[in-house]
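Only a part of the assembly is drawn; its chains keep their places, and the rest are absent.
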Amino acid sequence: MTTELDRFSHLDSVIHGWDPRTRIAGLFVFALAITRLSGTLLAVALAASMVVFALSRLPASYLVERVRWPGIFFAALAVLMPFIYGDRPLVVVGPLVLREEGLQLLLTTACRFLSIVVLGVTAFGTSRVTDSVRALRSLGVPAILADLMLFTYRFIHETGRELRGTRTAVKLRGFSLRKTGPRALRVISALIGSLLVRGWERSEEVMLAMRLRAYSPGGSRRAEGKPNLADFAGLVLCVIAAAAAVLAELRQGGG
Amino acid sequence: MSCGKPMLEVTGLRFAYSGCADVLRGIDLRMEAGERVGVVGPNGSGKTTLFLNLCGALEPEEGEVLLHGRPVRGVLSERGAGMVMQNPDNQLFCATVEDDVRFGPENLGLSGQQVKSRVEEALRITGMSAIADRPPHHLSGGEKRMVSIAGVLAMKPDILMLDEPASSLDSRSRRRLISYLQDADQVMMIASHDLELILETCSRAILLDDGRVVADDAVRALFADGSLMREHGLETPHSIRSRQDLGTPDTNQIER
Amino acid sequence: MHIPDGILPASACVGGYAATGVATWLSLRRISRRGDAELGIPRASVMAAVFFVASWIHIPVFPVSTHLVLNGLMGVVLGAYAFPAILVGLFFQAVMFQHGGLTTLGVNAVIMGIPALMAGCAFRILTDRWPGTRMTTVWGFFCGASSIAVSVLMLTAVLVVFFGGDIDPSTEEDVVDVLFLSHVPLMLIEGVITASMVRFLRKVHPEMLDGGR
């Protein structure tokens, strides 16, 4: 399982150069607007998201990798939704009724999902996690939460390594984690339990190490440069596009 | 080549973690019953990966690992190769020492009685019977190490492979470990940066670098070859070196 | 069980974020009142990482496999920190694996986090009144299973509120039943795992169960 969020943060592109604060805020507002769109407007928004992604020069394979997981969820939805949602039947196959609204909703949902994921991947894949979290902090995320995010990110890797080590050890003593049954559950509990205890003990040392380096929560932090005019222009562009799209959608809905 | 079948025979072993360059680039080695072999080499030379291949936790890409003439497949079999991992914390995950030692034999599908006697024996051999009821998370480094050895011994492996057994032990626990290793009646391979430990416990040593066996010789002869050792990022242990400095003829030590 | 991006309308997303904001604010206020924020943050981050990684362990439940949520256990171990820790965990799941979503982060945090806080409180109250190893294990099962149950109920409620109008009532009932029943195995598994974990921690590191205090 790859957890490398920083993998493509070093690339050089317009999006990479966009200040993380304005970038995350702008793309987020746009993504939020997309949850309100449908029809042609949604198609345009999807295209716009794709353009932003292309501008970021992130490889397409990165996106495909990201979409694989929730793809399963959508497959399930695709099977279910068209048959239960709405009341205008489109095709009737035996006891099953394929409904128009269901199909439409599925399409709409899938498009919204895709464009939001594309925007999210672009927003967070184009700077290092540290910079993204700092940006979130200046966007109003509480300092304690921001610290929590940074340290958690770091220890995900450490704990992941411990889990791999323990898995190997379990395997070396003849147990397969693919087994089912009460004993498997017991082993898994013991395994997670020992990760927890190790985590707890690790946290005592981490606390000490932080105090040794004068940590206080949300204490003085790096004074960051201000976003420049172009950064703000990007943000304003996003907000205007989002507002315009939503207004257009509302007018369409009204008319 | 030698009398009869060797206990362990490895030919042309290659291995790579998926998507990475080869870690093992063609390893050949043989080991007779009763031998005790040290494996040395810089970090990243492939020691741990070699062990994981020998005990069947990793599948070789090319080449073969034969134990008693039979290929090693998977790790479930009894009388195979057992491995004690470098970090005992990875290995000790049950609520008590006894449960932990019991874990392996239980997976072998033995009867309750057999499991019990195995656990008792393993704890006795390693001297850990007294702490059988304690949770392993609160033991000292030396105790953790001995319990993790007991956990593997309880599976009665033909070969016991120890990966960095002395790491983070203090001098007292290290000394206790060494005397256990010296007395144990068990075929072993020991990978360690602690060359003095290898020197005291093994008769033969293998120098691994960059996934290849660079040298395979009597332990003293190998460690005394200063230029070879330096070339592969190792230092001749002081116990050998000082004698050399003083002009004492090496390998076969003079008596005091 | 996390709601991906694109499913919920904007109003739900904004509402979720608002509720998450309030819950986070309340949690953080409670934390800073206790005065151990300095020590709590590294602890909560390390534990959040452990819970995050534990969700990589797949449990085979015929015919599919599920992954652990463990929000009940988080409540028991982390107390007030459980909510921010879950929020952070969900954020990383969303940006790393697109599991859950960014616009739905607020909603998902409420669905997972509120039951965790409830489980933490319940565990503290129950073990205070009926202590003892056996009872503690029972309470562990109860908190583990019920926090999943509450999460599923909240998830169902959200879906029904936003989609219910357009589904005919009998189908809606069926869907709700299926949604709930399909989570029963997970409830039991989480209950069993939380119970044996609580027993394990009680034996090995009892102070880890004081999170709700």
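As written, the chains take the letters A, B and C, and residue 1 is the first residue of each chain.
Here is the rule we use: a residue touches a chain if its C-beta (ideal position, glycine included) is under 8 Å from a C-beta of that chain, and two chains touch if they have at least 3 such contacts.
Every value quoted in this text rests on a predicted model; they were computed, and no experiment measured them.
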Copy-number formula (whole complex, one representative of each chain type shown): A x1, B x2, C x1
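Here is the rule we use: only the chains that are shown with their structure count from here on.
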Pair of chains joined by the greatest number of C-beta pairs in contact: A-C
CA centroid of subunit B to CA centroid of subunit C, Å: 43
Distance from subunit C to subunit A - Cα centre to Cα centre, in angstrom: 19
Residues of subunit B touching at least two other chains: 95, 137
Touching two or more other chains - residues of subunit A: 162, 190-191, 193, 197
Contacting residues of subunit A [partner subunit B, same complex]: 162, 165-166, 168-175, 187, 190-191, 193-194, 197-198, 201
Contacting residues of subunit C [partner subunit B, same complex]: 199-200, 203-205
Residue ranges of subunit B touching subunit C (in the complex, touch as defined): 95-96, 135, 137-138
